[in-house]
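Scroll down for the structure; my scribbles are underneath it.
Not every chain of the complex is shown here; the ones you see sit where they belong.
Read from first to last, the chains carry the letters A and B; within each, the first residue is number 1.
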Amino acid sequence: MSSNTHAPAATPTTRLCTHTLTSLHYRDADLVEDLMGQKTFTEVMLMQILGRTPRAVDLRMTDVVLIVLMEHGLTPSAITTRLIYMSAPENLQGAVAAGLLAVGSSFVGTMENCARLLDRIVDAADPDHEAREIARHYKGLKSPVPGFGHHLHKPVDPRAYKLLDMGRAEPELPGTRIRALETLARAVDASAGRPITINATGAVAALLGEIGVPTGVMRGFAVISRAAGLVAHIVEEQQSPSGRFIWDTVEQAIPYVGNAVRASP
Amino acid sequence: MSSNTHAPAATPTTRLCTHTLTSLHYRDADLVEDLMGQKTFTEVMLMQILGRTPRAVDLRMTDVVLIVLMEHGLTPSAITTRLIYMSAPENLQGAVAAGLLAVGSSFVGTMENCARLLDRIVDAADPDHEAREIARHYKGLKSPVPGFGHHLHKPVDPRAYKLLDMGRAEPELPGTRIRALETLARAVDASAGRPITINATGAVAALLGEIGVPTGVMRGFAVISRAAGLVAHIVEEQQSPSGRFIWDTVEQAIPYVGNAVRASP
């Protein structure tokens, strides 16, 4: 009577993990026999996410991307994690989870928006034309092209520069996404009439694309890496608490301007 | 007028990250010059969390711990992440964050409870006596000792066995936490009158303690590792969705037993 009457969904399956009375398997590998003591965290993570044994070049690109995404100081993520940790210190996972909710469309997770543009350029019959169309579109919106520009790092984001250099130095990579980003950069510069920084998320989008990470999964690498960064913020918060200071500072900096207490001296 | 009148908190400081117009620093290292292309993700993560340059043995122990904590199939974490991803696919970080909230006091995060016991045994004048007191206490509660027992892996949790073997093989580790766990295991077995499995979270507590991770931070390693595992579940959900099936299955399995619809045929 309390039933869902639409056609039942087909039975889904999983390939990620299984366990028996005496063993645990990640995909086709035996955790104890094949992975523990033989593979790194990055290696097993990539195997689980990509569904294949990662190559050395995949590990190099993933490690550098994860390192770059780990930290940027007292960002909205880090401030959030510190405030939530102060409020519920028994619940470390809640503090990290709250901070991760900031890995969104406006910061950190923006590589997805750039990767979608690179996908379009790679798939286009005329990549230069497609890139010019993209640049024109964002100019019309008076909005920066995803992957370009940085409020701080000008004229060159040193992280982006190094990431792309590392990618270009890998002969096993196809190079299509890096070239698409270069094509887009030419169009963006031409449209702006001056050089516009390729930022770190733009370079990350290109590199993750080069090793075959689907665009819709890229934000996940930011989430994993930032989780590690936020745990370090919790350690610092345990050693030298900042939560109460942040609360006081913000409360005093933003005045109340209603009519409630007009008459107060 | 809208002021917080308690004494202002002292100005906190941070050592985790700073940035200038041309560079980004993680602790004392230059991200571009010192880390990118030279360090792995595990290495930089440990440097940020522990505040020191990790040794090779620290990396080996951390990698194996992170691998072990990554996956255990369709757990509450993974089910949650899949359901939230179905509900808001534009918001991958929300799906991971929701799943991480399950890394709590009952599952995955339980290494903290075991590590607290190991801390007590290490600090005790008479470790065997302390271990017997702990075993007696939990027997009185009719509750398993944290780090011991597993509903599935009996009589031996193969992950725990391998973790402890790997730790014992490392001459640079002090061995105090592993010995404390062995001391506790003898007391637990004596109290039960039969051998009780050391489970994976018990062994993880010992190993992370061996490399100097404070007890109050250990749950963070589960959070980081599980974040990677949950991203893999999202990839599988993108390829072969299970969310609607899970919803239907649970809804049909749990009957409504109120009086609302008694008269329905």
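Simple rule for what comes next: a residue touches a chain if its C-beta (ideal position, glycine included) is under 8 Å from a C-beta of that chain, and two chains touch if they have at least 3 such contacts.
All figures in this text were calculated on a predicted structure; none of them were measured in a lab.
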Query raised in the report: Once every copy is counted, not just the 2 shown, what does the total come to?
Result: 4
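Everything that follows uses one rule, which is that only the chains that are shown with their structure count from here on.
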Requested in this report: Could you please state the distance in Å, as a whole number, between where the Cα atoms of chain A are centred and where those of chain B are centred?
Outcome: 22
Query raised in the report: Which of the residues in chain A come into contact with chain B in the complex?
Result: 1-4, 8-19, 21-24, 26, 31-32, 35-37, 39-42, 44-45, 48-49, 51, 60, 62-64, 66-68, 70-74, 91-94, 96-98, 100-104, 109, 152-154, 158-159, 161-163, 166, 214, 216-217, 219-225, 227-229, 231-236, 238, 240-242, 244-245, 247-248, 251-252, 255-256, 261, 264
